[in-house]
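Notes to accompany the following structure.
For this view, one protein chain was removed and the others were kept in their places.
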Amino acid sequence: MADTMGGFSDSEDESQELMTPAQLIGKLEEAWLNEKFAPELLENKSEIVECVMEQLNHMEENLQRSKKGDLRATIHRMETERIRYVLSSYLRSRLQKIEKYFPHVLEKEKSRAEGEPSYLSPEEYAFAKEYYANTETFLKNVALKSMPPNLQTVDLGKSVPKPNLDSFVFLRVKERQENILVEPETDEQREYAVDFEEGSQHLIRYRTVAPLVASGAVQLI
Amino acid sequence: MFCEKAIELIRELKRAADGQLPAFNEDGIRQVFEEMKALYEQNQMDVNVAKSDGRSDLIPTIKFRHCCLLRNQRCIAAYLCVFYDRLLRIRALRWEYGSVLPTAIRFHMCAEELEWFNQYKKSLATYMRSLGGGGGLDITQDMKPPKSLYIEVRCLKDYGEFEIDDGTTILLKKNSQHFLPRWKCEQLIRQGVLEHVMS
């Protein structure tokens, strides 16, 4: 049975870095944890998702051809199960947030400037739009239609709460950062600055570190 | 008293246990709407009369009804909120039960909720099919991290020979217990031949 090995690149997408499969899986795990703990929907990582699925499908094909009960095959299968779990969990996290904040997620995507990274993958965007339409139709049919004229509209954007960016998160520092400004809770406290040493772990408001999560300088845990 | 019905509905929905979907109270909601409609129409009439006849003595009544209407409106807003909460519970059902809901649960849903559920599962299916450049991935599976690939099973019926690792075979006799690869057992577990023994 042929084993996959070595590095690869996606020549169609020029933003794709040259990455080994091991690094790819590492990136998937990072994205998984970040998405799990971030209160808002993060930038989509479609290229990682697609490459991982490619790896899984390739491995699955190889496994089909392998001898039944082969030890090597069971080892590969255990690994693919683990990777598939991380991938599924990652995509589920995203879907949950898309559904939870659907008017805001769509608004953000619509008002995105040309060239700015997309938050939703094309498939997620289609899903989000359908979710919006479906939910709006439901509310209209089940309640609003029967109500007096001046009560018939509901502004979903105003009604559905936005993600709480002030929630606290735990993180590990990957790239040293200096002078992170920490805003105080009460009026008596003053704002102060902290340094993020590489490898250190912190508890802090998400809002303060949101750009660092996006850039990969910190990892949410 | 005006608004009582709306409040009662909200209480009823909030009383339901977490995650449970109580039956849809069609009568209740219709009564609230009828009350709102009656209030609104009465108000309109009085406003017109007050305007044309100069009936300023009607104004306190109009104000009172308007307050009731506003209160009802807030109740409805809260009820919409609870409707939405029901929707979230219905959404959770797709992830817990799959795309076919148990009959008992379906009876608790009104027609519009069923329609929402059908649309939702269609959207989800489309999304999942489109993953990975069209290969698709069922993300409603693999809900828990994979544990040991081997599981302890007990044989519930005589099955005969069963081939496992390295070509070796084992004999599945009723009540025998074995330590086997999970994926090989899954079908037999579903068929009722084997039973997973939790340690």
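We call the chains A and B, going by the order they appear; numbering starts again at 1 in every chain.
Here, contacts are C-beta pairs under 8 Å (C-beta built on N, C-alpha and C of every residue); 3 or more make two chains touch, one makes a residue touch a chain.
Assume contacts and distances are computed from a predicted model.
Considering only "Leptin receptor overlapping transcript-like 1", "GINS complex subunit 2", "Protein cornichon homolog 4" or "Peptide chain release factor domain-containing protein", the record for the omitted chain gives "GINS complex subunit 2", by its UniProt protein name. Of the options B:A23, B:A38, B:C67 or B:C81, the residue whose C-beta touches the omitted chain is B:C81. Touching residues on chain A toward the chain that is not drawn are 3-5, 21-22, 24-25, 36-37, 55-56, 59, 71-72, 74-76, 78-80, 82-83, 85, 89, 100, 154, 158-161, 164, 166-170, 182-186, 189, 194, 199-205, 221. Listed for chain B, the residues touching the missing chain in the whole complex are 77-78, 80-82, 84-85, 88, 144-150, 165, 179.
In this section, only the chains that are shown with their structure count from here on.
If you check the complex, the residues on chain A that touch chain B are 49-50, 53-54, 57, 68-71, 74, 77-78, 81-82, 84-85, 87-89, 91-92, 95, 99, 123-124, 126-127, 130-131, 134-135, 137-139, 141-143, 146-148, 151, 154, 159. The touching residues of chain B, counted against chain A in their complex, run 29-30, 33, 36-37, 40, 69, 73, 76, 79-80, 83-84, 87, 91, 110, 112-113, 115-116, 119-120, 123-124, 126-127, 130-133, 135, 137-139, 141-146, 149, 163-168, 181, 183.
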